[in-house]
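One chain of protein is taken out of this complex; the other chains stay put.
So that you can tell them apart, the chains are marked A, B and C in the order they are listed, and the count of residues begins at 1 in each.
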Amino acid sequence: MQLVQKEENNFFNQFKDWYEDRHEYAKAWKERTGGKVIGYFCTYVPEEILYAANILPVRILGSHEPQDVTEPHIFAMFCPFCRDCLAQGLKGRFDYLDGIMIAQSCLHIRQAYTSWDLHIPTDYSYYLPHPMHVQSPHAIPYLKDELIQFKKSLEKWIGHPITEKDLKNGSELMNKNRRLMNQVYELRKKPNPPLTGLEAMYMVVSSQMIDKEEHNSELEVLLQKLPSRDIGDPGERLIIIGSEDDDTKFIEMVEDLGATFVTDDHCTGTRYFQEEVNPSEDLMTAIAERYVKRVPCPSKDWPKRTRLDHIMRMSKEYSVQGAILIQQKFCDPHELDTPAIKEKLEDKGISTLFLEFDVTVPIGQFKTRVEAFLEILREEDLF
Amino acid sequence: MMSKAKYPSEKLKSWGKAKILRENYYRDFAEAHDKGGIRWAGGAWSFDAIPAGLGEDVWCLTGEPYGATIAFNKDLALECQEAIETKGYARDLCSYMRNYWGSIILNKYAWPQFSEEFPKPDFMWQDHICCSHAKWYQVASDLEGGIPMYSIDVSVGPYEELTESRINYVVGQMHDGIKWLEKQTGRDYDDELLIKAVHNEFRSCHYWAAICELNKTIPAPLDEKTMYALYVLGTLRKSSQWTADFYEKELYPEVKSRVERGIAAVENEQCRIMTDTQPPWAFLKVFRYMEKYGCVSIGSLYTFSLIGLWEDREDGTWGPRAIPEIEISNRDEALRALAKWNLSKPEWQHFYHPKLKSEMMIRIAREWKLNGALLHFNRGCEGLSLGIAENRLAIQKAGFPVMPFEGNMGDEREFDLTRTMTRIDAFMESLGIKKLVD
Amino acid sequence: MTVIGIDLGAKNTKVVILREGEILTTASALSGFDQKASADEAVNNALKSVGIARDEIKHITATGAGMDAITFANDTVTEISANARGIFTVFPSVRTVIDVGAEEGRAIRLNDDGKVVDFGINEKCAAGAGAFTEAMARALEVELEKMGEMSLKSTKAVPMNAQCTIFAESEVVSLIHQKTPKEDIIRAVHDAIADRITSMARRVGIEKEVALSGGVANNIGFVNSMTRNLGYDLLVPRDPVMPEFIPAYGAALLAQDKLNGG
Partner (left out) sequence: MANSESKEYWRWTESRWTNPDLDWKNGDIISAGVDVGSVSTQSVVMVDGEIFCYANMRTGSDSPDSANNSMNWALDGTGLPLDKIEYAVGTGYGRVNVPFAKRALTEIACHARGANFMYGPSIRTVLDMGGQDCKAIRCDNRGKVTAFLMNDKCAAGTGRGMEVFADLLQIHINDVGQMSLVDEEPEPVSSTCVVFAKSEAVALLRKGWTKETVLAAYCGAMAHRVVTLLERLGVENDFAITGGIAKNIGVVSRIEEELKITAPEPSIDPQLAGAIGGALFGKALVEKAKKKA
């Protein structure tokens, strides 16, 4: 949908600016606070522990530009996203990082981390083993022990202990951010959602790179004004499902064609923030529980495919008419779920369009597919 | 023109036995139900010693060697792959897995002499370290209309950093798995059979490594193409008596005798290389082509340690991991020993960092006295190709020339034989090795 | 001592005649369906142009994709070795040579003695080779020869990530429909090939000096994109041979080495 570009309507400009100027932001943050910044590779990284240590976690994402520097390090059969991420490091764009870390998830992104670890000097580097069998009762105690070990390693690095109170603050800060973004998403269920999918994307992705304290303040301001905002008829209500996605150009192209994304199942979207850490005496267990029980990345979603029911529930709550299934090229975990998801959605009468993303997407070719998809959803005047 | 052979050579006698054992395995699986037995399917790395406790009439079908069997049959492989693409599964997924799924939906067994139809397993028993492991059987279960599956996550970090908590996580899943097996089959679990299977597995993994170690000799008694036909038994059922006995009592003595008598696998050996990852199965003639250069592939980290277990010895060399001298008296002890044994598997280490694999590959290059390495950048296997580009850089840095080549272990559409042979020519030229035969 | 090097490539067959290390002549002909006949004809034409009889030739070394078809050659050598030998003679300072032919791109790293230490070939994709520019020239309705010059007039980098030649063509068509200036599209085409080639070359390890060989090295637009990628100037042979003759020249030099007991 076309947004009226009135000054008071630009509610999301701050998020967009943060997203676009992420590196400047992080450098300024360091300057201002004197704190450390850790780059992380996957949303299974427990940011509450980093916040508890006064460390700014910044998610490492790509830049969507063709590049020629990763070929020596990552075999071309691995996903373009992990290569794009590594390219950022090799090109020196994250020079300000004090450390890097990953929590174990898919094999692809792991290579961005390990090659970074091998070739780009940083002060601190941590590989957090993380259960893949999250449906096993043994996953929580195992992860809890891993989190304790990680915390110890962090304490050694920063030179002081992380107290229970710090952990509590970290969790509350993260929870508040999650709660506020959930409130914004709640508004997307309305017949006329007051925000576009592109705006939502800027909001969530920026939360992965901005001090949550600041992000929360901005969200609070937003939530004051947003419920009364009117941007008109959303057109077709779409959900976008798949792997990591911060391809704003694609989202913008689809919404320019008159449809609106009303929700998503992305790790740059709902999978990142839906669940909170339950307040508890045993915070480490509570944190472990949160990451074991969150809506999983498909690499961890077995033996049952729990994500299917979740997607169906969301589609109903958000009155979804069509689903765009996207996936980073060569992303095995998503490729292993796509046929099942497609079948389930179509069973419920929700049409799907599948697209494979690369570092850049061919907007011209994709536009034809998306338009044809929207034509399927539109009865209107042609027949 | 053939110059006079540099070394004596003779056929490996055990090769025929290995072939028979492999055939028996596929026949037994097909016929299991006729004998009132149980059949299960799972990965080659799954803990096959555990279902062994269900009885002596339990047979299995491991997915990777089965996918490779299909790959040998080009027509069937293509048929399987196209059938599964039609179902909407991506072409870049693991090619063993696609071959296996194709076999299910076509309902064709790769051993038609034993069964025309794909023999449906009673349950799936898997392990998980590669993203395609548990999901492989999740989809297989869908395709077969919901066969129950259990999978054990073993991706708990490198062996050198193993903690009690990590072992507990794995062993906890194993205990749950046994309860699950009892529930699925309605049988009582026999710990004695488990303990016996664990001991067999120790022997299989130890002796296979011991056999590979013999290839440090010049001339090498075995070439990798032959080794493929031998290591496969360990991937079929490493905890079986027949695998352990074959490795310990037949193959090891024969290869040892070849060493003592100076028997070469390649009679004009003048260049020693290793490879990496599964080869493109439909094109093993590449190895025969290299023999024209007097080039022998002595194996790879893949053939050595997919099943073989290794350790540092006091003299600093790499040799077979010693069989644990422990008394196992109950289920928990057996499972713990099994977990610790498997978690040391060299082929499981690179999942956390390529440098762990590079170190092992470089020591192979040094201790097996190699001229270079041919790395198969295998589009068919994300798990074993993980970090391979970094391995290449590290091996080169250690002073060994490397020739990478792209291909696919199970999908011949992604391998170009002519281009690969041209590349081998260029590599041999750069090593200064002259062709002995045209 | 007169020797010949023949490079039977995917598109053209190149011949270099060498006498005591000096180039007597070079010749090029389309590689026809009958490769042996094409090679024969190319050799005969070259010999005729300098008035040398066939039996004066002491040794013929063949290289290139079709080298095995040249049954009258005394021996064959891969393009990798031929290229290395050729370029190192022209530019002894070269440590990396990037060779882009009609259907293949290669990168070769040399040591101080001109010996090959590593090489890479682009795998299974023509997007990093000359055929790509040809296809794009057609989609753009621009003469192939003008592509290089036109791309220099570009003012804007347009990202293009297509790997498949035909899909790149439709990306080009989309760009045309979006009214993107042709100059910018042509630059995007050259950037796309250069990116793929540089990627592959980085795998081999790029060490200075870097030289370009193969027919595509005559395309100034491509050279420009490569220079931009690497951040320094590349050497392009002009004398004694043009870039597309480097492998044939190398093969001739190897033929000479052979006679000298190398």
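Miscellaneous remarks
As a convention for this text, a residue touches a chain if its C-beta (ideal position, glycine included) is under 8 Å from a C-beta of that chain, and two chains touch if they have at least 3 such contacts.
Keep in mind the model is a prediction, meaning the values are calculated, not measured.
Across the whole complex, the hidden chain's contacts among the shown chains comprise A, B, C.
Of the options C:Ala69, C:Ile220 or C:Val236, the residue whose C-beta touches the omitted chain is C:Ala69. Of the candidate positions C:Asp99, C:Glu169, C:Asp195 or C:Glu244, contact with the hidden chain is made by C:Glu169. The residue touching the chain not shown here, chosen from C:Leu140, C:Met160, C:Val210 or C:Met242, is C:Leu140. Mapped onto chain B, contacts with the missing chain fall at residues 82, 85-88, 91, 412-413.
Contact between chain A and the absent chain runs through residues 351, 356, 364-365, 368-369, 371-372, 375-376, 381-383.
For chain C, the residues touching the chain absent from view are 10-11, 33-35, 65, 69, 103, 124-126, 129, 131-132, 134-135, 138-141, 164-167, 169-170, 173-174, 176-177, 182.
Here is the rule we use: only the chains that are shown with their structure count from here on.
Chain centres here are Cα means. That of chain B falls 41 Å from that of chain C.
With touch defined as above, residues shared between interfaces to two or more other chains in chain B number as follows: 389. Residues of chain C in contact with at least two other chains: 203.
Within the complex, the chain A residues that touch chain C are 65-72, 358-360, 362-365. Taken together, the chain B residues at the contact with chain A in this complex read 87-90, 92-94, 128, 130-132, 134-135, 137-139, 141-142, 149-153, 155-157, 163, 165-166, 168-169, 172-173, 176, 351-355, 377, 379, 382-383, 385-390, 393. Only residues 77-81, 115-121, 123-124, 203 of chain C touch chain B when the two sit together in their complex.
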